[in-house]
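The structure is given below, and queries will be raised subsequently.
Just one protein chain is left out here, and the rest sit where they should.
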Amino acid sequence: MNSKIVPKIPLDQRDSKRTFVIVAAIFAVLIFSVYYLEISFIEMLMGIPSFVMFFFEKFLPPNTENLQQYIPAVIDTLGYAVISTYISTIIAFVFGILISENTNKFKTLRVITRGFVSVLRNIPFIIWGALLVYIFGIGGIVGVLALILVTIGFLSKSYAESIDEISGDKLEALRANGSSYFQILFHGVIPQFVPAWINWTLFAFEINVRASAVLGLVGAGGIGVLIDTNINLFKYGEAITIIAVIVMIILLTELVTNSIRKRFV
Amino acid sequence: SADTANKGWPEELTLVQMPNENNPNAASMHTALRDHLSKELGIEVKEFEGGSYAVGIEALASGNLDVMLASPMSYYQANQLAGAELLVTPQVEGYEYYTAFITKKDNKEINNMEDLKGKNFAFVNAASSSGYLYPKGTLVQEFNLDPDSVEQSGYFFENVTFSESHPNSVMGVMMGDFDAAAVAIGQLDSMIEAGTIKEDDFKIIGQTQNIPDASYIVRGDLPEDFKNALKDAFVSFEDEKYFEAVHNDPKARFIATEQDYYDPTIEMLDAINALEEEAK
Amino acid sequence: MEHIRVTSKGSVGKSILLVLILGAVFFAAVKLINLDMQKFYERLENVPVVLSRMMAVDFSIVPDALLNIVTSLALALLTLVVAVFLAMFLSFLAASNIAPNRYLAIFIKGFFAIIRSVPSLVWGLMVIASLGFGNVSGFVAILISAVGYLTKTFTASIEETGSEIIEAMKATGASWFKIIYHGLIPLCITAFVAWITVCFETNVSESIGLGIIGVGGIGLLLTQAINTYNYAQTTTIVIMICLLMVVLELVMTKMKNKIKFGNS
Amino acid sequence: MNPLLSIKNLVKVYGKDTRALNGITLDFYPGEFIVVIGPSGAGKSTFIRCINRLVNPSEGKIIFDGQHLEKLSGRKLRKERSKIGMIFQHYNLVGRTNVIKNVLHGQLSSTPLYKSLLGLYRHEDKQEAVELLKKVGLQDQIYKRADELSGGQMQRVGICRAILQRPKLLLADEPIASLDPLSANIVMQQLHTISLEKKLTCIVNLHQVDYAKKYATRIIGIKKGAVVFDGAPSRLTDAMIQEIYEGKESQMTLQGKSGMQLAVGQNDE
Partner (left out) sequence: MNPLLSIKNLVKVYGKDTRALNGITLDFYPGEFIVVIGPSGAGKSTFIRCINRLVNPSEGKIIFDGQHLEKLSGRKLRKERSKIGMIFQHYNLVGRTNVIKNVLHGQLSSTPLYKSLLGLYRHEDKQEAVELLKKVGLQDQIYKRADELSGGQMQRVGICRAILQRPKLLLADEPIASLDPLSANIVMQQLHTISLEKKLTCIVNLHQVDYAKKYATRIIGIKKGAVVFDGAPSRLTDAMIQEIYEGKESQMTLQGKSGMQLAVGQNDE
């Protein structure tokens, strides 16, 4: 290079000042939060050993004596989870399509559905529980309804996000040959959506299996209530056994679904 | 301050309120009690709202919590696990806590406790004093039942449900999901007051013995003089607004609790084998 | 006339079998849970009664609620930021198309499956016993579930991107971390922002359920309103929460579109 | 004869200031085989995609078969689109769906939804699909998933799909870019024949001037969003070609030779 001043080559044309302002604003909010909530990270790190110790001292060894007694609750839980996963998958799918910009061009309908799902998702469990019990009483139906309500909010949003991510390229071909909306949906969007769909549905099942709080709130029992009760009676060994059972169920379903997926889809 | 350090007192006190079946207002939103204790003891007082006795008791055991509001059963557990001691009890004149056995007003088949045999019945949950242990104890004593079989279908009840909350039990009865249930009287009163149910929707067909009030319990390993100072501080608290808001009675006060206050309860719990597991 | 299949022979049989299995599982479950649909229809009548009872608002709670919302938001935001960093790191270790080590990936996925399976009460217990009551505990408890959720969703998004970009970057000899930073993050960022939005909402609603470990905020206020059967206050608080969430969602969507369609 | 497609003053501006099309006016008649050539970035893809409204033009009129396409939407637009086949530069197949279904997508617009869902396409359609696939040498890949094919194989599936649509107008954006010379010739030959037999109008973007000259009945040169050449292949002189392609880019070969060489085939002549 000769003595000429070397011109700088910027990597993008964005105003770096604005980026800086945004980053600074985020930092300010974070620092405010830490200060306002009086959170000390040192205290947190100091707590880690006792956190781990607590687990090993109290929860181990697991107590498997009453394993047989859990079976009815386990089966119940699975039943609830299966039904509500099925139903919410279908409903959430419709919502997901209505929310995604890729599949719903009507802005008003999109905004309305989005708002509706957002309300579903953001009304806390306890409120749903109370409402459902006041309306439907205690029993299986209420349990299923509670699970569905909770899952739909989450699933619809997740589906919509996944559909949004499906690239327009593939759909363009169908649009270009005059396919109707539903044909683009069924022949273009859905085949591409399948992997994400399986993923989310599995996750929904997982949520439904361990939705102790929801089922408990409406008096529908299930395995989660069993854990809470055992902990309230300080029977940690039994609680950890039941948790292990849940983990087992979830891992097993994932395994089965994955092998099915490999073979079928 | 200087003298707290000398006496080996803790530098701050953590107090946890628990939502309580009998007075749901027991809330931490009233800063009056906290301020009073802080002034009397000369140390900082932190007050939290708890949600689970198990969490509170573990916190007592690990020294992260000093004072907690506890029901008889929880006190027993706290005593076993964390060596907690009874401190003070809020005393409200003329108000008694018990659990009522209720059924629907128009249920012709159930008129007294005996009629519960062969019916569908709901407890709250297996860790609840007023929703399970007391009513079960009453049934066991009255009908001479085997405490370990009460929940089994076809033994005394046709079927037993755990509804997981008092309002759930009430609604289940009102809707006919089960024939009868055991519900804390305080909860019934609140629901009537709120208009959720009406006085003449249901009838009370029996009740348990009186359940001692929830009491504040304190970590046992604090210095004796500190515990005494704490007790005095509670007893000298006379803010009528606070008692009105929390206990619905401006004249209510805290009184010091004898260490044997809960003994009858604990005996009863022992009688239904509720304590065998924790006794170890 | 010879029949021409649209799907290969095997896959039709497989699809039928799959539908049969799925159907059988569903009906077995329905049988098991014993759903009384009759009761359900009868009780639908209660809907207007119960809803009308909730139809009341009490504005006196608003200032108090606003103050508490700040606490909830601050907590949710703080957790979110920490969780995003942790989850990003973990998810790139766990996503099968970029994971440096297959066994580590399986371990991470399994570990978080377990983490997510542990009920919040158990976390509450462990956190309180080690850290005591207060916001620190709330922070840790929300953090655990937020990291669990984000790791799961981030991993899924990364796995969906396919391998084209990864291949191109690999071919330049770029290291794992560089492939991620320069290739995958720009590619996945809109998906990430979407999950972060959902996670933020979950955090806020989770902080509502955290009364159990003594965290203040809007949740505490709400629980008290419910426990005292104060319908007007309950409704008011719920409306405020929903409004807050809708505003948040709008802001986040704006942000997402900006990233998606804006300049590099 | 009336034009099948009339384009009047077509303008497309991307974002604020990328003027990809700068006022294009053209008429296309039935049975014409038009090849559009032009340097990279000239606006060829944009032009083709404006015709069936995959890209919405900023200004101008597109009159196809008597209809003002730029004004249509919904069902009507779909109906017109079903008469316009399209072959994409990047194939745009549904990756997780198998080959024959991808081809049958060409008949979607004339198949009722429930039938298409159950795979109940008309027998003739299925037969034609299989025959088309055979013709392009994919008879062994009929049930393979589209994303397992090689580049050239995918392109051929896309071509079959467009032909199965039995369109009046066929748009193709670099249909032979990823094909080997033999396949490329077969494909061009096939498009050409169909165009002749069925009086089908084809508009094809190509980079290969030699192919353009061989198959086109009319060549259009686009440069910087404007038409710079429009006429019979025989009128496309070497000087003309040079003018079409020459631009800033040609001054920049490494060795400082200006880019006077064009398609190798022509240099060899």
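Here the chain labels run A, B, C and D in written order, and each chain numbers its own residues starting at 1.
Here, a residue touches a chain if its C-beta (ideal position, glycine included) is under 8 Å from a C-beta of that chain, and two chains touch if they have at least 3 such contacts.
All values derive from a computational prediction rather than experimental measurement.
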item	value
Residue touching the undisplayed chain, where the options are C:G148, C:G183 or C:G217	C:G183
Of D:F64, D:F229 or D:Y245, the one touching the omitted chain in the full complex	D:Y245
Selected from D:N52, D:S82, D:Q165 or D:S183 as touching the chain missing from the view	D:S183
Sole contact to the chain not displayed, among D:F28, D:F64, D:Y211 or D:F229	D:Y211
Those residues of chain A which, in the complete complex, touch the missing chain	6, 9, 11-13
Interface with the unshown chain - residue positions in chain D	14-15, 18, 37-41, 45, 89-90, 134-137, 139, 148-153, 156, 174, 177-186, 189-190, 193-194, 207-211, 214, 245-250, 252-255, 259, 261-266, 268-269
Sites on chain C contacted by the missing partner chain, in the whole complex	164-165, 167-175, 177-178, 181-183, 186-187, 189, 259-260, 263-264
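Throughout what follows, only the chains that are shown with their structure count from here on.
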item	value
Centroid spacing, where centroids are CA-atom means, of chain A and chain D in whole angstrom	44
Between chain B and chain D, centroid-to-centroid distance (C-alpha), Å	79
Residues within chain A bordering two or more other chains	50, 54, 130, 134, 136-137, 139, 195, 228, 231
Chain C residues counted as touching two or more neighbouring chains	43, 53, 121, 125, 129-131, 134, 223
